[in-house]
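The complex is shown incomplete by one protein chain, all other protein chains being positioned as in the whole.
Right after this comes chain A.
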Amino acid sequence: MSAVLEVTNIKKNFGGISAVADVSFDVREGEILGLIGPNGCGKSTLFNCILGQLTPSGGEVKLDGKVVTGLRPSELNKLGVSRTFQLLQVFPKLSVRENLILAGQEHQGNMASRLVGRSDAGLTEAANQMIGFFKLDHLAAEPAGGLSYGQQKLLDAAMAFMGGPRLVLLDEPAGGVNPSMLADLKDRLVAINREKNATFVVIEHNMEFVMSLCSRVMVMAEGKVLAMGRPDEVRKNPAVIEAYLGH
């Protein structure tokens, strides 16, 4: 399996604090990689460096073998890299359907066609399919701000898939989602992973969720990679138990 994403020696310092210290790993085509570690260990900072939201203090990010370090988040998104945020980031005043159309519109046509073309950028059908896929049918026309937290979390994830991404970085998708909706979310992620051959990197604290979803797990502590391997290997690793999982 070839690597979709190669991260080499990424560093990020904030003043005197080294939030990410020399992290290297790769993400293989079609896999679901879990990223775990204690709060403040640099997981989200690492995401932000990969996605161009932060400029890394050093190191290199390659997408499909091409260097993409320093590209803007919107440019990376156009190359097929999508993300969700730790905190909810839906557009509360837009309806569920409009949120999804917004999430996909920049992947259709060009600036000119988005001005003179159809107001839905030809995405109503695709948005409806996504709504059906995430079981939000009865809420399609509702303003997103009126949905429950769990439903907004589903919408947030659905938005990340509207552009048909190859690589999706999910930052704590399970946080605050109730168990039955969480099972739904996992099913959807697995289905998209298999059907669309989309690759995921998932930051998560819910161990059950990570261990059952991911094919590999990377553990970070104090800005460094502590361990990387299959979920069952990582779970038994003494250093990981010491730093994060607990006895």
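One rule holds for everything that comes next: contacts are C-beta pairs under 8 Å (C-beta built on N, C-alpha and C of every residue); 3 or more make two chains touch, one makes a residue touch a chain; residues count from 1.
Convention: contacts and distances are computed from a predicted model.
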By UniProt, of "Circularly permuted type 2 ATP-grasp protein", "cytochrome-c oxidase", "Carrier domain-containing protein" or "Branched-chain amino acid ABC transporter permease", the chain left out is "Branched-chain amino acid ABC transporter permease"
Of A:Val4, A:Val68, A:Met159 or A:Ala227, the residue touching the omitted chain is A:Met159
Cross-chain touch to the chain not pictured, restricted to A:Lys66, A:Lys93, A:Arg194 or A:Arg230, is A:Lys93
Those residues of chain A that touch the unshown chain are 51, 53, 72-75, 77-78, 82-83, 85, 89, 91-94, 98, 101-103, 105-108, 111, 114-117, 119, 121, 159, 162-163
